[in-house]
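Every protein chain of the complex appears in place save one, which is left out.
Our next item is chain A:
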Amino acid sequence: MRAVRHKLIWAVLLASVLTATTQLWRVYAIHRENLWLSQLQQGHEISIEKVMAAAPEIRLARAVYLHNKQRFSEALDTLSLIVEQGDREFQAKSRYNLGNIYLSQALAELEAERINQAMPLLMLAKQAFRQALRLDSGFWDAKYNLELAMRLLPEFDRISQSQPDDDAVKPSQLWTTVPGFPRGLP
């Protein structure tokens, strides 16, 4: 019994030293990943190899970097890997950023007067913003950008049978949605 207890004490000592070492390594890794985050936020790219094994936050930061550099498809690819990861707050952020990429692309298409290309992008943007708001209803930036996307691509269903929507009185023969914002308004 004493021998078992003695071995147990040694085992506890070894386990605690091993745990401390592992956690110290994790602290170092977090410190390193925070440096990468800072680099990406300052507009410096980091190699894809570093991103591969890093925390999802690094991928999110890299997607922001790629979006800022107008590398939309790469940003979408990066975000598509992490939309299901992390807690609710993180998922709300990744979905919001996904919506922002679609919205930026749609704005670029509208600027080039390619309305047909912009419409599906706006729909995807709205969907992503809605998902972000379902995860965090207090996400102000998502509210703002969703409203922007909905102004660009309004939806014309009636609110209720007895109370017609303002927009619903407008005739719409071919499209249930009309792209673009009426820019002539004040």
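Criterion: a contact is a pair of C-beta atoms (placed from the backbone, for glycine too) under 8 Å apart; a residue touches a chain by one contact, two chains touch by 3 or more; residues count from 1.
The rule is short, and it goes like this: contacts and distances are computed from a predicted model.
K.L.:
There's a gap in the complex where one chain should be. From "Carbohydrate ABC transporter substrate-binding protein, CUT1 family", "Sporulation protein YqfC", "Nonribosomal peptide synthetase MxaA" or "LLM class flavin-dependent oxidoreductase", what does UniProt name that chain?
P.N.:
In UniProt, the chain that is not shown appears as "Nonribosomal peptide synthetase MxaA".
K.L.:
Just the residue numbers, please: which parts of chain A touch the chain that's not shown?
P.N.:
2-3, 5-6, 9-10, 12-13, 16-17, 19-20, 23-24, 26-27, 30-31, 33-34, 37, 41, 55, 57-58, 60-61, 63-64, 67-68, 90, 93, 96-97, 100, 103-104, 107, 111, 130, 133-134, 137, 139-148, 150-152, 154-155, 157, 159-160, 163, 166, 181, 183, 185-186
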